[in-house]
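Working notes for the structure below.
Here the complex is missing one protein chain, while the rest keep their positions.
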Amino acid sequence: MTVPAVLFYAFAALAVLSAIGMVVQVRNTVASAMSLVITMVALAGIYVLLEAHLVAVIQIMVYGGAIVVLFLFVVMLLNLRSDDFGPARQRLVRLAAAAIGVFALTWMLRLFSGLPEAPPLPEGFGGYREVGIALYTDYVLLVEVASLLLTAAIVGALILAKRKID
Amino acid sequence: MLIGVIVKSLFILIVMVAGLAPVITWIERKQSAVMQDRIGANRADVGGITLLGLMHPLADVFKLLSKEDVVPTGANRIMHLISPVIAAVPAVIAFAVVPFGGVYTLGGEEFSLVAANPDWGLLYIFAIGSIAMYGTVMAGWSSNNNWSLLGGLRASAQMISYEVTMGLSVVGIFMVFSTLQLQDMVVAQDDTFRVFGFLEVLFGLSVPAWLDFVRLPAWGVFYQPLGFVLFLTTIMAENKRPPFDTPEGESEIIAGYHLEYSGMRFGLFFMAEFIEVLVIAALMTTIFLGGWSVPWLTTETIIGGIAGVFGEGFATGICIILHFLSFMLKVVFMIWLQMALRWTLPRFRYDQVMDLCWKIILPLSIANVFVTGGIILLAGGTS
Amino acid sequence: MVNESSDPLLRWIPLLPLLAAIFHGVMIGVVRRATPRWLVIALSCGTVAGSFLLSCVVFASLAGLPDGATLVDGLYTWIGAGVGELRFNAELRFRLDALSSVMTLVVTGVGLLIHVYSIGYMDDDHRDDKGFQRFFCYLNLFTFSMLMLVLGDNLVLMFLGWEGVGLCSYLLIGFWYSDRFNAYCGSKAFIVNRIGDFGFLVGIFLLFGALASAGAPTVDFAEIRASFGLISEMTVPAPFWGPEWRLVDLIGLCFFVGACGKSAQLPLYVWLPDAMAGPTPVSALIHAATMVTAGVYMVSRLSFLYAAAPVASAVVAWVGALTALFAATIAIAQTDIKKVLAYSTVSQLGYMFLAAGCAGYTGAVFHLVTHAFFKALLFLAAGSVILAMHHEQDIRKMGGLRRRIWQTHAVFLIGVLAISGIPPLSGFFSKDEILVAAWTAHVPGHLWLYAIGLVTAGITSFYMWRLYFVVFWGESRASHHVREQIREQPPVVVNPLWVLAALACLGGAIGFPQVYGDALGIERSHSLNNFLGGLFPVVEHHLAHSTEYAMALAAIGMAGAGFGIAYLCYVARPELPVRAAAALKVPYQLLLEKYYVDELYDALIVRPLVKLSDVVLFRGIDAGLIDGVAVNGTARGVRGLAAHGLKYLQSGFTQSYVFLMIVGAVAILGYLLR
Partner (left out) sequence: MVPLDHVIGLSAVLFTIGVVGVATRRNLIVMLMSIELMLNAVNLAFIGFNRMWPGEPGAIALDGQVFVLMVIAVAAAEVAVGLGIVISMFRNRDSVDVEVVSLLRW
């Protein structure tokens, strides 16, 4: 069990626990958000182990630093109180969802066991230089489309959330 | 390899964090007093010696330790307890990436005086910055107090916006040094460039030989003057330093997010802030003021000169000391600059802070990127 | 190939009337302003006169050529498709041989006279010029189509002409379309013609198909005739008629169906009597002289095919004979002057087909020519009678016109003499020739054919004389007001009649039978036969002069008998026909109602067809099946499905939507990764 493997299992455990924490956390939403952040950071750690350094940093900066803060921002802005789990009927939905979850879980694990061992790494695999080059040579259209999407999202969010000043 | 890292990180912890941070509290008090034509704190003494007030940080520490640690009722206990730690730890671990010495080969084995040198160096700082944000946000929210909540909100909004502009303003530097690793940047800054060289490069004029003598150290600030200004403003805003300290704007929302904190956890918040000041100073020196490089003397000239007389090992030792001294000098200068800025500029209104970020710094930094790109293309590859 | 020399004049014969027609068409349709009457007259009559002159010139140059030579004038390849074995190219080429030159002369000659006549005839009831111009436009178009039909060098051009004349007959019958009955008659003529044309088309396809399979795909008459030997032996498996049919017979029959449609033979003759709804010059030109003879021209043009197809020829002969008899009997009881002449035309056409069927093609053509003359004469004379009687066509209201319009009377008398076959006039010679052909034919039961021919000759002369006596003799039964008005027509109407009368008299000369020729010392007297001889397969028949004389006498006898009876009934004892009609109640009624053929067709074909298409096709399939089941059905189905099933999926709760999404995703994933 090499160091990376140990680290990976640690991060994996952390991610799963905080994910469950987020979902189960009923009383207050900020706690859910916090557990989500922990999941994000754990995943960033795993990315580093999988040689995706730039993506790890961006994961922390964007997901951890911006998106979840946005969640916190909204939660704090709206000053929400906790919500409960809903009437009995919900229980049926929850049970079904849980069952599906477990079923999918076991089934996928079984399916994905036996993948080949990770091959040796070409030099400079996940670094910012290669990803930058890939982004702006092969996937330049993708980048442009993404920028377009983000502008649209900004405008959309603005219109949705703007207080009607009439 | 591991021992080296441990030694270096211990060195950082002791010298930088434990040593210099408390001194900064003193510097701030003293400098602000001198600027306002008053003496400043000098009462605290140990057996009569006041050392111009240097004892005060010690006194503060003991004072805060003795204070009762109050947790407001209805507050989310765990979050309230954790948030100062989350605020302070990132500030400390930010030093891992800052090089305080050059790259030397001693006895065939090469070592560089930087705790960790991942190839995405500077991004590490930004990542840490975005984690630190949670400390303030959680503090604001968990202390069950409207003013602190407001403080937390303002802090998160401000930090998010400035994170964007911080990233963009430093892109110029990336382009010039075409690397993200701080150590490589400093190595790149460790020589000089001909001042009038740009005439030759940009306009193709021939420059007479004697003008070559006028040289400047190849520091980031000379390549990226606008970058220096923008980065300084954004990183101070990121750190919620006075010109931008609306989150804890005393006049409007009392103490902002760390309102409900007392005792050592309040001390932690303060300590975090001052370590941030140190980080900013260290970062600015590394990126813009050439880090550990001695102005007109590159590492080779120093080692070459001394090695001839006293031998290789001794020369490198001298060189290390020289580099560390130049680094510390620049850091002190930057601290002074920040304190000066703090005590001269009035606090920005909250919307002004936001406008400054989105409407002024963002366009400027983007323009800076384009201009730098243009110059680099004209100069034909990175100089 | 038979030697041919090109003559650029040929193209102008059909082109001139076409140009006039186009001019009139443009003036009516596009310019929409009435052109001055003299210009219309000048143009239309001028062009037809030009064509007539050209025809004469060309006829003269053809006569000069050695026997069997033809004049050809090719413009361009009209339809060129495919190459080698699978090629089909129809050249736009005109060919003038003996047969077509005779036809062009008849068409343009009689056409010119009728054009002149119709200037007068159409004058009074078309004060506004557009109707006048429209009439001449159609007439010119008709002349163009007929000339195309006659001069066309291949089957496709002939078919073009065939359709053209059909169209023009429709247009002209329904000329006064404001009256619904005329429009109905026009469309009836067109539809019945179309049925015939269908047969004609099938014939063309079969012929072309056979030739192509034999390796010589062509539609030109000359080439067909040349490579006809290849397909004459081909046979077609007849499904339940016992032995196989010879392909040639089948093709002949198909073409004959086309001929029946166009020349109003027995099954498809119903449109001709109703065609009388058109103006009289139209009836004269189209339904007497030219269009109806197209069938006879076609049969004689394909004479080599019919000669090699005994069954087809027999059918042609028998149908011709029966039609002649049938139509003649109906003509007896008709009271409308134009109806009588219409049935007489049908009957005379029957005669021509009888001759054609018995391989007496020259006889058929000869009768065609003479018939064109005296039938046009009779129609135009009837026209002037109608004009005189102010559009009164019922002969029971006429009578005693002898004194009032003596010129028409004289001319009508000549026509009646010609048609009933009194010796010196043309009718006698051509009818006699046909009877001789019937007598000597190899068709089974040709004696019976001769007998029918003879009897029909008698009936023909009877109903013609009846018509003559009723209209011209006795007191005028017209209303008092009309009686004063009766006056002779202006010269522009009467002069063409005199010309036609002269032609009717002298027409016989062009085909003066050889038997009399020898008697009178003229060696090649039958000039028409000599002229057309080369074209038709010569059937050797040697007939003793005595039998010919006997047959001639028999024919004259029958004509005289017809005259006698008619005189007896309508002049001597006028009450006789009334008592006969009362006595023979049923047959008379049968004749009067034209054997109820129209009603029969209506009941057997038209009504069931309409009912079929209405009930079965429309209500059953279109409305019921397609609209009902397919369109509305699916719509109802989808609405039902949505209302009772899909509606409940929209529960309004996001949870259930998410749940459905998950189930869907898992299902797909399960399917993919099974």
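In order of appearance the chains are A, B and C, and numbering begins at 1 in each one.
In the analysis below, a contact is a pair of C-beta atoms (placed from the backbone, for glycine too) under 8 Å apart; a residue touches a chain by one contact, two chains touch by 3 or more.
None of the values given here were measured: they were computed from a predicted structure.
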Report task. With touch as defined up top, name the shown chains that contact the chain not shown. Result -> A, C
Report summary line: Omitted-chain footprint on chain C covers residues 647-648, 650-655, 658-659, 662
Report task. Name, in rising order, the residues on chain A that touch the hidden chain in the full complex. Result -> 2, 4-5, 8-9, 12, 15-16, 19-20, 22-23, 29, 32-33, 36, 39-40, 43, 46-47, 49-52, 54-55, 58-59, 62-63, 66-68, 70-71, 74-75, 77-78, 80, 83, 85-86, 90, 93-94, 96-98, 100-102, 104-105, 108-109, 112-119, 121-126, 130-131, 134-135, 138-139, 142, 146, 149-150, 152-154, 156-161, 163
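The working rule: only the chains that are shown with their structure count from here on.
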Report summary line: When centres are defined as mean Cα positions, the distance from chain A to chain C in whole Å is 92
Requested in this report: Starting from the mean Cα coordinates of chain A and chain B, work out the distance between those two points in Å.
Outcome: 30
Requested in this report: List the centre-to-centre spacing of chain B and chain C in whole Å, with centres computed as mean CA coordinates.
Outcome: 113
Requested in this report: Among the residues of chain C, pick out those that touch two or more other chains and give their numbers.
Outcome: none
Query - Residues of chain B that touch chain A when the two form their complex - result: 76, 79, 118-120, 123-124, 126-127, 129-131, 133-134, 137-138, 140-142, 149, 152-153, 156-157, 159-160, 163, 167, 180
Report task. Can you check the complex and tell me which residues of chain A touch chain B? Result -> 28, 30-31, 34, 37, 41, 44, 53-54, 57, 60-61, 64-66, 69-70, 72-73, 76-77, 79, 127-129
